[in-house]
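Right, I'll just put the structure down here and ask away after.
The complex appears here without one of its protein chains, the remainder shown in place.
Let's look at subunit A:
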Amino acid sequence: MSLHRLAFRLRPTVTRVRSLHSSGFVQQQEAVAVEPEPESLSVFRTQEKDPACHSDKHVGQFYTLSSAHVRPLFPDSLPWRYQQQMKTFNETCIMVRQPALEVISYLKKADYSQPALRYVFYGLKGTGKTMSLCHTLHFCYTQGWLVLHVPDAHLWVKNCKELLPSSYKSSRFDQPLQATTWLRNFKITNEPFLSKIKLKERYVWTKRESTEAGSSLGELVDQGISRIKSSSDVVGAVMKELRLQSDQPGADFRLAVAVDGVNALWGRSTIKKGDKTAVDPEELTLVYNLRKLMKNDWSGGAVITTLSQTGSLYHPKSAYLPQDLLGERGFDNMDPFIPVSVPNYSEKEFESCYLYYMDRNWLQHPQSRTEEGKKELIFLCNMNPSMFERLCGHL
């Protein structure tokens, strides 16, 4: 008996000794041991990390974004609930779905010497428009594009704590806080481009401060972050520069403009001036400049947007079509655009999501792991992704 126990204690040391001397052989063994495992996961997961290689056969499967991509690309711009999920599961997994694949295929085939194409994701509440946008953005990022991401345009037209009259044009209003936050995120996302792109014009901020033509974009962005008062104008300048430079034949980058909740730009705002009259979104510098980007008079990039009723002001809950949410002005401005509908989960996608939650041990309730439990979940959430996620959060 004691000999048996001795053998047990000796075994781990023996393997360690072996690994020191013949590491290659052991590694091969480990590789062989690890390989069978991914095959059992691959029903709802795919090992393909590059969005460019995603195709129809990956529809319904989850792919993991590497953390090296996640932190710069989405510094604070993912949906709140999804960020919580990321923290809990310790990984960032997005499901490959048809609408995102469609837009990615268009982006691959588009001619970038033509004016920029505008893609609009629309759909009912909670069907995954923002996540499709993030998937497409990840594709643009991996292809080396310059990403200009506005996480939620609704935040610019409501709950404004500071409103300054603009120094550039007296009729407009500045929002320094929102502008500085956006500039900071922009800097984190597009680090490599900041030193490469040179400005073409000279910008004068005050009597003493100005940015010369030929200085890098990074300097402009730093100027905006440090001098808060002029940050909105800096945002405008950044957008103008990028727009002008992306369609130059010598430019080596493509511009991806991504706006979530684009219907905010042409809706109403709840910000009030000092004399309690409402501010028209046109009178906000940030919104004005972003609208200029939305026009298709520049080339060398693409505009990917989402419509959102959730944060929108003065729209009924049942509105989800582009006609309803954009309004007349918005529709005329955005026309022509490519509408992409984002539906609820199909059965295969639902199954995949369910297996993912099971794999992550998110469904703790014993009933939820049975077939009847699954049917109940399907009934209660009606295949709506966000409802399903909220339901599973309770279990």
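In this text, contacts are C-beta pairs under 8 Å (C-beta built on N, C-alpha and C of every residue); 3 or more make two chains touch, one makes a residue touch a chain; residues count from 1.
Please note the rule applied: contacts and distances are computed from a predicted model.
Visitor: Between "A-type voltage-gated potassium channel KCND1", "Alpha-mannosidase", "Small ribosomal subunit protein uS9m" or "PAR6B protein", which matches the UniProt record of the unshown chain?
Guide: So the chain that does not appear here would be "Small ribosomal subunit protein uS9m", according to UniProt.
Visitor: Please identify which residue in A:Q85, A:N263, A:N333 or A:N384 touches the non-displayed chain.
Guide: Answer from the full complex: A:N384 touches the omitted chain.
Visitor: Please give every residue of subunit A in contact with the chain that is not shown.
Guide: Answer for subunit A: residues 124, 317-318, 372, 375-376, 378-382, 384, 387, 391 touch the chain left out.
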